[in-house]
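First the structure, in the form of structure tokens, and then the observations on it.
With one protein chain held back, the other chains of the complex are shown just where they sit.
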Amino acid sequence: MVEVHLWSGLRSLTGGQQVVEVQAKTTGELLRELVRAHPQLQAPIDAGVSIAIDGRVIATGLTEPIPEGSEIYLMQRLRGG
Amino acid sequence: MALDDRKSEFTFVGTRPDRPDGLDKVTGRAKFGADVSAPGMLHGAILRSPHAHARIVKIDASKAEAHKDVKAVVTRADFSDKVPFQPGLEGEFWNVLENVMAGEKALYDGHAVAAIAATSALAARDALKLIEVEYEVLPHVTDVDKAMASDAPVIREGAADYSVPEGMHPNVVRYHESGHGNVDAGFAEADLVIEDSFVTEATHQGYIEPHACLGMLGNDGKGELWCTTQGHWIAQKTCAALLGIETSQLRVTASEIGGGFGGKTTVFIEPVALALSRKANRPVKLVMSRSEVFRATGPTSSASMDIKIGMKKDGTISAAQGVFRLQGGAFPGAPGDMTAMCAFAPYNLTNVKQIGYDVMANRPKQAAYRAPGAPMGAFAVESVIDELCKKLGLDPVDVRLKNAAHEGTQASYGPTYERIGLVETLEAAKAHPHYSAPLKPGQGRGISCGFWFNHGGETSVSLALSEDGSAQLMVGTPDIGGSRASMALMAAEVLGIPYENIRVTIADTASLGYNDVSHGSRVTYASGLATIKAARHAVERLCGRAAAKWGIPVDAVKWEDGCAVPSGPNAGDFDPMPLADITADMGATGGPISGHFEATPEGAGVSFGTHIVDAEVDPETGKTSVTRYTVIQDAGKAIHPTYVEGQYQGGAAQGIGWALNEEYVYGEDGRLQNSIFLDYRIPVASDLPMIDTVIVEVPNPGHPFGVRGVGETGIVPPLAAIANAVSHAAGVRMRQLPMSPPRILAALKDNG
Partner (left out) sequence: MSKFHVSTTVNGDAVEYLCDPRETLLDCLRDKLNLTGAKEGCGTGDCGACSVSVDGRLVCSCLMLGVEAEGKQIDTVEGIAEGDVLHPLQKNFIEHAALQCGVCTPGILVAAKSLLEKNPSPTEEEARYWLAGNLCRCTGYDKIIRAVMETAEELREAS
């Protein structure tokens, strides 16, 4: 199991939880499992999210490995100028 | 063969050769957006709403259509009706379509409502007057705080996405909240808490080249588009969606680009030119006037912000909280989330909370502008930190060092930082002669830190070797500031052939796979990483070819200084085989040798900077002069240091304009009052001092050479650094940008 830290604006979609536990070995699994556990997370995920694994921000890849015990933050997808 | 994944000793990287496009650009030969024409070409012109908010009751174009010089007229009906409306940013294609050509309502002064193609530019302009539009003028709002108020006119129902809490005005379309710890407990621990509010006006990216394009689209759904853009693949994708054609049938070529800064990351006139072309069955050129650029493209968001920070007597920040309301025009997209996430990112905070609002108003659709959202937040936060330092009698650099984020710090936006360079920039600031230089009476000194995420993005690069041993490199990120030089340096480093023997081309959409836009400070990072990997791919194949010639296993060959060499004494005794010897007969030894990279580099590496500014305020006129400016920023590794300095200087200069002069001025009627460069005054040469730079290099672990993007961070600290300098010089805290002479005089007067 990995703990996924959400940004606090998402609490309204997860019944107040800001940290969600899911079973996932890759970024793709993580997103799938998040939506399975909390279907309302589909909208923010569709709008674009990045996943920070131990501080490294993964913007798109679904196959990035998630090591056991790593620190996972879901972030809004970044845009730039 | 063995390749080191990371590199710290360089032959070409870090040198400062002439840029490959230099000759074209100093002789007038370089082809920008408006510099091409085509046989049979028509000229387009766009009719724009004079109202800030109005229902379009009727458009009668019959007189224009009957005119002998007019070959096509288009309105919204000539675009795809298959683009779905969705809330927030999920329906961005719809948002762009609605911005490109108004549907039921004109949503801001300057919103396109119809367009004409005619036989000359003058004829097109004249014929616009023949189109009759009946408007029902509606109440409008242009101010962010007023747009959130309960009595504000609703711009579009249903535009708010999932994130907006119940009970908010429909103009609030996205909401962000993040942070950690307990700010109330943190404020209770503080010796001093300051709470203050700040306002910044919208500013325009101000690129000197207006949007321009030449489009050809046949009724067979096949088209060609030439345009000035930061990203021709996004232009391809968006135009195809808006016109209802297949993406691959539209080939887009990026012209030389005369500045973008985020403002050319989307489309405005390109789909219109293609729609006109499809109707007229002739190529159509469309070029914006400067006034159209100001009224209908860009600008950045305006902002209204509340900051509360608690500090202990020793300078430790015990809690920090910010509310950031950003106005992004009549569409979702104002980067309130980015402002919130960046505002406190330089600091190692136990208790932090940030809230961002994306608010719609009757203004043009905001576009990214260099670190979109970050400069405003930094202005507010760093102003309060400065005020705390002043009240507690602490040195502003020492306080920032004390609280500075470093490797292992939990960022204000959540994750833990990898290796970052903020502390190094602060230490360089403290040691810099500028920081200890004496000030003259009437002058003030300000400092500020700044943060930006940086971005990776989809990237495709191809590198092809020629028989004579030269190399052609095709990248897909338009070169805005000298990136072809950086790409050639990185390729030279890997291949071991001279910089001059590499020709870098910005390939069109038919020649490479998808490339994300030149934005997010990503070009030197992502296209650079892709170039390195494509070159390594080619080197692998070169080694394979050498191995075959020598008759030894491929893993017994390595690449050194541009030559294949046996990897060790057991591999065999062969003279080094230079690249050109391998390519000379490659057609006969296995065929063309190329290298490729297609992926999304992950690991852009965040970026920090610290700026020092001296400013002098004339109490008679309220005019501010910037007398000295120093930019210190972490580049990870500067590939071409001169162009890195250029990015730092350019960011600082734009920040100076934003801080002191530039603003969108709207009248009571909701019309933009200053839509030419005379009235929207960007810094000119006589306004500025030399801008000193210090390049700090703390390698980014996510790039083979350690590169961090440098394009955007340079505009984050200036607003606050200048505001702090001006506030010290004037003896009064400045809370509103720009700090134009009338505002400074008013502040001096209020202060007695």
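In this document, chain identifiers A and B correspond to the written order of the chains, with residue numbering beginning at 1 in each.
The rule is simple: contacts are C-beta pairs under 8 Å (C-beta built on N, C-alpha and C of every residue); 3 or more make two chains touch, one makes a residue touch a chain.
Every value quoted in this text rests on a predicted model; they were computed, and no experiment measured them.
Student: With touch as defined up top, name the shown chains that contact the chain not shown.
Tutor: The undisplayed chain, in the complete complex, is in contact with B.
Student: Quick one: say which of B:Gly377, B:Gly444, B:Gly481 or B:Gly603 touches the chain that got left out.
Tutor: Per the contact definition at the top, the residue touching the missing chain is B:Gly481.
Student: Given the contact definition stated above, which residue among B:Leu23, B:Val57 or B:Ala510 touches the chain not shown here?
Tutor: B:Leu23
Student: Touching the hidden chain in the complete assembly: which of B:Gly377, B:Gly562 or B:Gly650 does that?
Tutor: Considering all chains, including the one not shown, the answer is B:Gly650.
Student: Considering the whole complex, not just the chains shown, which residues of subunit B touch the missing one?
Tutor: Residues of subunit B in contact with the hidden chain: 16, 18-19, 21-23, 25-32, 34-35, 37, 120-122, 205-210, 256-261, 287, 289-290, 480-482, 642-643, 645-646, 649-650, 652-654, 676-678, 682-688, 690-691.
Operating definition for what follows: only the chains that are shown with their structure count from here on.
Student: Mind checking the centre-to-centre distance between subunit A and subunit B? Centres are C-alpha means, answer in whole Å.
Tutor: Distance between chain centres: 26 Å.
Student: Once bound in the complex, which stretches of subunit B touch subunit A?
Tutor: 88-90, 161-163, 165, 175-179, 205, 261-263, 265, 335, 337-338, 341, 367-372, 411, 413-418, 452-458, 519-522, 600, 602-604, 702, 712
Student: Can you list the residues on subunit A that touch subunit B in the complex?
Tutor: Going through subunit A, the ones touching subunit B are 5, 7-10, 12-13, 40, 43-44, 46-48, 52, 54-61, 64, 71, 73, 75-76, 78-81.
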